[in-house]
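The other protein chains are all here in position, but one chain of the complex has been omitted.
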Amino acid sequence: MIKVGIVGGTGYTGVELLRILAVHPDVEVSCITSRSEAGLAVADMYPNLRGHYDLAFSVPDVETLSSCDLVFFATPHGVAMRMMPELMAAGARVVDLSADFRLKDLKVWADWYGMPHESPEWAEKAVYGLPEVAREEIRAARLVANPGCYPTAVQLGFLPLLEQGLVDSSRLIADAKSGASGAGRQGKVALLHGEVGESFKAYGASGHRHLPEIRQGLEQAFRSNVGVTFVPHLIPMIRGIEATLYAELRDIADFDRLQNLFEERFRDEPFVDVMPFGSHPETRSVRGANNCRMALHRQENSKIVIVSSVIDNLVKGAAGQAVQNMNIMFGFAETRGLEAPALLP
Amino acid sequence: MIKVGIVGGTGYTGVELLRILAVHPDVEVSCITSRSEAGLAVADMYPNLRGHYDLAFSVPDVETLSSCDLVFFATPHGVAMRMMPELMAAGARVVDLSADFRLKDLKVWADWYGMPHESPEWAEKAVYGLPEVAREEIRAARLVANPGCYPTAVQLGFLPLLEQGLVDSSRLIADAKSGASGAGRQGKVALLHGEVGESFKAYGASGHRHLPEIRQGLEQAFRSNVGVTFVPHLIPMIRGIEATLYAELRDIADFDRLQNLFEERFRDEPFVDVMPFGSHPETRSVRGANNCRMALHRQENSKIVIVSSVIDNLVKGAAGQAVQNMNIMFGFAETRGLEAPALLP
Amino acid sequence: MIKVGIVGGTGYTGVELLRILAVHPDVEVSCITSRSEAGLAVADMYPNLRGHYDLAFSVPDVETLSSCDLVFFATPHGVAMRMMPELMAAGARVVDLSADFRLKDLKVWADWYGMPHESPEWAEKAVYGLPEVAREEIRAARLVANPGCYPTAVQLGFLPLLEQGLVDSSRLIADAKSGASGAGRQGKVALLHGEVGESFKAYGASGHRHLPEIRQGLEQAFRSNVGVTFVPHLIPMIRGIEATLYAELRDIADFDRLQNLFEERFRDEPFVDVMPFGSHPETRSVRGANNCRMALHRQENSKIVIVSSVIDNLVKGAAGQAVQNMNIMFGFAETRGLEAPALLP
Partner (left out) sequence: MIKVGIVGGTGYTGVELLRILAVHPDVEVSCITSRSEAGLAVADMYPNLRGHYDLAFSVPDVETLSSCDLVFFATPHGVAMRMMPELMAAGARVVDLSADFRLKDLKVWADWYGMPHESPEWAEKAVYGLPEVAREEIRAARLVANPGCYPTAVQLGFLPLLEQGLVDSSRLIADAKSGASGAGRQGKVALLHGEVGESFKAYGASGHRHLPEIRQGLEQAFRSNVGVTFVPHLIPMIRGIEATLYAELRDIADFDRLQNLFEERFRDEPFVDVMPFGSHPETRSVRGANNCRMALHRQENSKIVIVSSVIDNLVKGAAGQAVQNMNIMFGFAETRGLEAPALLP
């Protein structure tokens, strides 16, 4: 049984961590912080947790947090990087669900997040926590940068193609769609039900913060530069990401072995499900679950490979992947606490 | 570890049973039947179950079913009553999620379901499986009639008032609303997304099959006749029932003790949550979970008691309550397999 | 051709007024005000209006407004009452969509709206603009208080029963449900898609501001006191109100003539549609249209009359009714600009 703390627990990733950890047999949540809601019982903010937690939000403090075996950050960007040096000095281990430690090029980070990075030392040491790529590094890590939601869905779908160098890396296209919970739990007019419901649109089509994160991951897999276009869209639903990926095969003859390649690549991955060729993964098939499901498609005799990849943005795209990383870090079975099937319908 | 069979597993209550039982530590689902889908893997129909079940649908047969420790019926009405005599003779224990054994007055049953009842013997012996009322009878039962979704939400909310005889029993009103999954998984135009989405309406307002079931339960609690008006409505969402109940206090002075009365009545119930006076239970607070949450209201100094009661129609209103009944019947902890918090958001 | 101004045009009732007036052949919108958005083109805020309006938001000023033939207020409560004396002195005619002039008892108004009323003179002179009740007074009015959304749906459904004194006026129950646009267009967490979507709940069940407005209207129809319980609920959709009304007949023999009574009462009303007995009006059947559709129900041989009444909260419940009032005030055909059928599906 380990003790964990959660910094910034009032958002959707915070409540999702609490939901998952409520039934994790090896974990006790010993503190959850929120400056604005200090004193409020978490079950008063999130009625689904009534009967599961006695905990109240508290003001974050380094001493309490560093007494935990693990600290999750579920904060807006900029918070974790400021607390990290002190927390690391106090010996903590951290899974950061924010964007603070995801990018290795801190100039790029500063450009996209609009502020200088304040913890270059830990940005360098942080392990980018995509278990399907970096399981061993995660095991030993003190600081894991939990991947973004879109980057998780997009990278997993492109990985086998890029690792094997099968596609024209200069022409990758990722057309991705997310439910509204991905935008967080802030009182903004643009996120109202009256604005989001019964409508669909692209957003960030001229550039989104997840683009450099996606590119970094793809370039690492390809071991060279890649050119990727990434357009996110907002779906009138709460949870779920679907990414439709387009890549051009360098040798059209490779089409015959793609399905097998994908199945092999993820054969031992507990949370990646390569569906039969020509399937259409539905976001509801992963709702509330830590799975990524994907399937391959080809139109007529085209050289374009199409991959459709789905995750729950709050689970494999955030809190679930964070728990998966925690399981790896502490030597628990990787699926511990993440076994329940998705909620369908 | 017990073996269970599921008859009629292609509908929403069937997949919900499979979802819940997938993580129940004491249960193995050993067969699931469907005449129309025999041979199809359940994971091919329900992709959320990929990796959880190897099972395929099979044609129902009494021998296989009676070799199970428990059989769930998740069939349209009329099916269970026809199979029951033979199955009971073979020694089976059954939780029937259909309406076949819920009503004790078989003339009323025949009127509302449009066919004569074919198993009067077992209709008499069946235990109406609302654990908050009949826990001990359920423990010993061979055949449990699992309550309907609306009747569960409505009865639980009215029970404390009727058991204590505090209200005018001739003027009960239950205005109830349900998500579309309550109508089942049949290819009907009226249930299309294009018909149900972004719209709201009453249905069955001149009389709905759950009315006699509600009345039977309320009369048992009141130990006399009651007059109840029940109007269901269709919400443009998938899961969840909210029932707003109106009753007139016989003695207005009783208002002061109502909150306490409700809390006492359900103090030991693991799945009924009486929220603070004046709260507004949300259906999402029970999505995917076996809880019923309720709260009391009063307007100005009125003698009308208002109770708002929410459940997930597929869980406490169907498959979850069936598993709760199974837990009681087999001496498992009542909350076994039903511990996870609701999925919110 | 008349010139109209709109004060406070950034909310959902503001854009709805603009949408309706865009095709009204006798109206030109000559100014629309918003302090916070002054200078912004309305089509930049509301892309559905691109190509329909050249207008930009401006700072409200009495001189410009009083040069209009009619001014609509689509402001939060408290704004109209402060501007009204000066505007009336300048000779304006006004339809106020806010709550400022709906209640005649200003003590009640102050209690529910949390501030003293600042324009008692005009509160007294204002005509409550439910055309089905006060058409002639509206025709001559200088200031029309446009009814609230819930009060419109509830009053229209109860009116025939109360005007004829057929029901027990002490036991009226109105269980009403609304889409999220009724809560307005403000950046509040509780109104996010992530909070409202796929969930249903009662709110204001212990008392809602529309209760005294409903009671005032019903008492006027009944010419005596009434006891009414009103519980609103939030539907996970954008537009539409359904109210299910319950009343107890004083003489059960009257049931036979109710359908006829309702049809007669509204025979000449262009926007009230009494559907066949036992119908279930859908909110989508009035989406974007100024209609109220209603139907009667009875369960078994009960003495309870059930009325289901639907409107679009933004049209007959706000902007459409305001235009209907304008048409009456200026002698246009009452249906002018309001002829298009509802958007279904």
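Letters A, B and C mark the chains as written, and numbering starts fresh at 1 in each.
Just so it is clear, a residue touches a chain if its C-beta (ideal position, glycine included) is under 8 Å from a C-beta of that chain, and two chains touch if they have at least 3 such contacts.
Model, not experiment: these values are computed from the prediction.
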Task: Which displayed chains the hidden chain touches across the whole complex - done: A, B, C
Task: Residue, one of B:100, B:132 or B:198, that touches the chain absent here - done: B:198
Open item on the list: One chain isn't shown here. Among C:239, C:265 or C:316, which residue touches it?
Closed with: C:239
Task: Contact residue for the chain not shown (choose from C:175, C:198 or C:248) - done: C:198
Task: Touch list for chain A against the chain that is not drawn - done: 171, 173, 175, 177, 179, 194-195, 197-203, 205-207, 211, 227, 229-231, 233, 235-240, 242, 244, 246, 248, 278, 280-284, 287, 297-300, 302, 304, 306, 308, 310, 345
Open item on the list: By the contact criterion defined above, which parts of chain C meet the unshown chain? Give residue numbers in ascending order.
Closed with: 12, 15, 18-19, 22-23, 46-52, 181, 185, 197-198, 238-239, 273, 275, 281-282, 284-289, 291, 293, 314, 339-345
- [ ] Just the residue numbers, please: which parts of chain B touch the chain that's not shown?
- [x] 12, 180-181, 183, 185-189, 191-198, 236-238
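The rule we apply is simple: only the chains that are shown with their structure count from here on.
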Task: Chain whose Cα centroid lies nearest the overall Cα centroid - done: B
Task: Separation of chain A from chain C, taking each centre as the mean of its C-alpha atoms, in whole Å - done: 45
Open item on the list: By the touch rule stated above, which residues of chain A touch at least two different other chains?
Closed with: 12, 181, 197-198, 238
